[in-house]
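Here the complex is missing a single protein chain, while all its other protein chains stay put.
Letters are used for the chains, namely A, B and C, taken in the order the chains are written, and counting of residues starts over at 1 for each.
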Amino acid sequence: MLIEQAAYANHWRTISPAAKGLFAAAGFVAVFAAGRPLTAALVAGGLALLTVFGAGIPAARYLRVAAPALFFLALGSLSLVFSLDVSAGAPHWHLAPGGLAQLAETGSRSLGALAALLFLVLTTPLSDLIGLLRHLKTPELLLDIMVLCYRTLFVFSAAVHDTLTAQSARLGYATPRLALRSLGQLAANLTLQVWQRAAALHVAAQARNNDGPLRFLAPDFADSRHHCVLAGLAGLALIGLAVSLR
Amino acid sequence: MNDCLLELQQVSYRYPDGSLGLNDCSLAIRRGSRNVLIGANGAGKTTLFQHANGLLRPQTGIVRYAGGAVDYGRAGLRQLRSRVGLVFQNPDRQLFSASVAEDVSFGPLNLGLDTASVRRRVADALQAVGMGEFGGRPVHNLSFGQKKRVCIAGVLAMQPELLILDEPMAGLDHTMQQELLAVLDKLHGRGITLLLATHDIDFAYRWAERIHLMAAGRCTATLAAGELGSHGAELAAVGLPLPEIITLQRALAGHGLLSAGARPRCAADLLAALNQTKESPCQFALI
Amino acid sequence: MNDCLLELQQVSYRYPDGSLGLNDCSLAIRRGSRNVLIGANGAGKTTLFQHANGLLRPQTGIVRYAGGAVDYGRAGLRQLRSRVGLVFQNPDRQLFSASVAEDVSFGPLNLGLDTASVRRRVADALQAVGMGEFGGRPVHNLSFGQKKRVCIAGVLAMQPELLILDEPMAGLDHTMQQELLAVLDKLHGRGITLLLATHDIDFAYRWAERIHLMAAGRCTATLAAGELGSHGAELAAVGLPLPEIITLQRALAGHGLLSAGARPRCAADLLAALNQTKESPCQFALI
Partner (left out) sequence: MHIMEGFLPFSHAVGWTLAATPFVAGGLLTIRQRIRARPEQRMLLGVAAAFAFVLSALKLPSVTGSCSHPTGTGLGALLFGPAAMAPIGAVVLLFQALLLAHGGLTTLGANIFSMAVVGPFAAAGVFKLARSLKASFALSIFLAASLADLLTYVTTSAQLAWAFPDPAGGFIASFAKFAGIFALTQIPLAISEGLLTVVIFNALARF
């Protein structure tokens, strides 16, 4: 997981997640408030440059992370630009009136919002983000699901990886038909583990005196207030710029 | 202060699915001692540990802690579990949070401590297991041995008097084992009573003061490690050989090279005795 | 018939996440031999094994099997994987079927064999690991050691020439280890070439004919087990001590109790040599 790796190793790893979250939120607001596509594109470019040069995320990695979303954007754009004409006999495609304008608006907004999202997730590990959500009074039960999900998904990933490898070593993926069967057995085995692992975690929680919601101590970030003020000011500037360039 | 910290008296337990857990099992752990519980897989070691921590409740018999019978009410359990720390075998089944420091904070927060104390305890516990620098790391990037030490820190942060570890050496390579043993030595030096499950008799002989044998849900004998040599029959009864080092020492004594009373615990000890030096270079000192 | 069954020539492999797997690694496994690959966790043992079975493909360098370079096409891989059997460390991760027989049948079914042959192979493989009676049992009720043997049966049912086992002894108790070694002895007796990963130098010395040292993604040396004593420097270079038994033998030779040329492989051997008997009671005979 490329985002995960970057989040733990970037220049801004130790900056308070509240500050980074505040600035990312301002990025979202700026993108949606921007009147013209060019402004939104400018915000997108600015956020991307900030993430690559400020936080020190390698540009190649940045692009690889953005690739699936860009693929969706490319496919989605097709239907914005072209219109399907069924009025005259055989249906045929033609350029939609105003399609390019719509593409510019939607495309620049998507890129801007994507850049804001990537700014946040490439600089902030998920456990910090969950800590931030805890601070923002997210329902306890939802937080419990998140914490356990984040931890357990790596356990499951490792299990899936190992089992896939072991199955491949015994020719389990030699043909598509065998692959479907092997994958089904793997998923069924994983399904059973859901209950076993949940039971084991429950016992382990009791052993450490738990009898209800899972409590964790959020990490302490130095200069958090200071960074939040800075991020807030920078965010306001960004929104101001986006609005004034209407 | 009671000399006997944990005591099981004729405890029996059968799982809901009908399989046998403990069968009339009695065991006593002395305060401040280093104990090994040794027996084959399925002998009931894990079941016994879960009784020590109040996770399971005896169907017959009694569990005593520091002299008093365990109170299975909410307050009693809370107290027992804060004094008896249990480290399970598989780290993946006991680490809740992907953040090291967060996971270690879980136990102390459950004890109802304030934030400042919890923070202090987390730092201390991570320091004690040699993971002081790892608080901000994600659990999934740690090695198996490091995960194991995080599990121990999570229990240490509750400041237990008795620390129980289920198969702590399993899956660790030589270096990790040495690191873990150093951690345990340090904890023992602080006065924490230790109880380890293992199935390696050579390790048990090298490390422990007292060795508890277990088979078929029952503790069949408790032996002072130093006297293990004269209890070959008890060992054989649970399918264990004498430690190799004892066999060697005897043969060498037979050749007049070692005194018959010598009690080397490991190969280094034996060599030192052979070389007539008085000091023991064995890492795990004699009692 | 080529004497060298598996050969890696200057193989390098780096994982997609950037971590090093193998670094210019060369290794040769002779047909019919008993080999141990020894190195710390993370030295690259598992990566090497996955190259042997075609699960990973060298980025530079070449893997040869029975003299020919491995063909990574579909047919080539099918052939390689049916000849090189790979048993992974954690049985829970490679047993994914409900019943023992079903799991063992997975490989032969994937080879496209007919039902009768599959049935025969499953029965034979279970017999070979001493689990003949367990075909109908559910996997999750087995002990750890039994699961391990089912894993081996699952690979044996594909009738490999080379059997590779990753840390087969980890987590097994004394009795289970003896049982597993007996199974391996039997397979070796049938002419199957064996390659085991371990980090226990004492076990390696006791069991193997050839010991391959590994560190930082590279095989640093291949030693005949009998000559291990004169290669302390190579062992130290990968962070391993000399086997205890060699150290002891030397000390005893220094006292004139053993001939300097004696090569006991285990404590039982050493004792026998001490007692001046000529025969070796060591379970794992000398070459």
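The criterion applied here is as follows: contacts are C-beta pairs under 8 Å (C-beta built on N, C-alpha and C of every residue); 3 or more make two chains touch, one makes a residue touch a chain.
Keep in mind that this is a model prediction, so the values were computed, not measured.
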item: Contact partner of the left-out chain, one of A:A9, A:L49 or A:C149; value: A:C149
item: On chain C, residues whose C-beta touches the chain left out of the figure; value: 97-99, 102, 138, 140
item: Chain not shown, touching residues in chain A; value: 1, 3-4, 28, 31-32, 65-66, 68-69, 72-73, 75-76, 78-80, 82-87, 96-99, 102, 106, 109-114, 116-118, 121, 126, 129, 139, 141-142, 144-153, 155-157, 160, 176, 179-181, 183-185, 187-195, 197-199, 201-202, 205, 211, 213-214
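Going forward, only the chains that are shown with their structure count from here on.
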item: Chain centre separation in whole Å, for chain C relative to chain B (CA means); value: 31
item: Chain B - residues contacting chain A, complex; value: 50, 53, 55, 74, 78, 81-82, 86, 88, 90, 92-99, 101-103, 105-107, 109-111, 115, 118-119, 122, 135-141, 154-155, 158
item: Chain B contact footprint on chain A (complex, rising order); value: 4, 8, 125-127, 131, 147-148, 150-151, 154-155, 158, 197, 200-201, 203-211, 214-220
item: Chain A residues within the chain C interface of the complex; value: 5, 159, 162-163, 165-172, 174, 178, 185-186, 188-189, 192
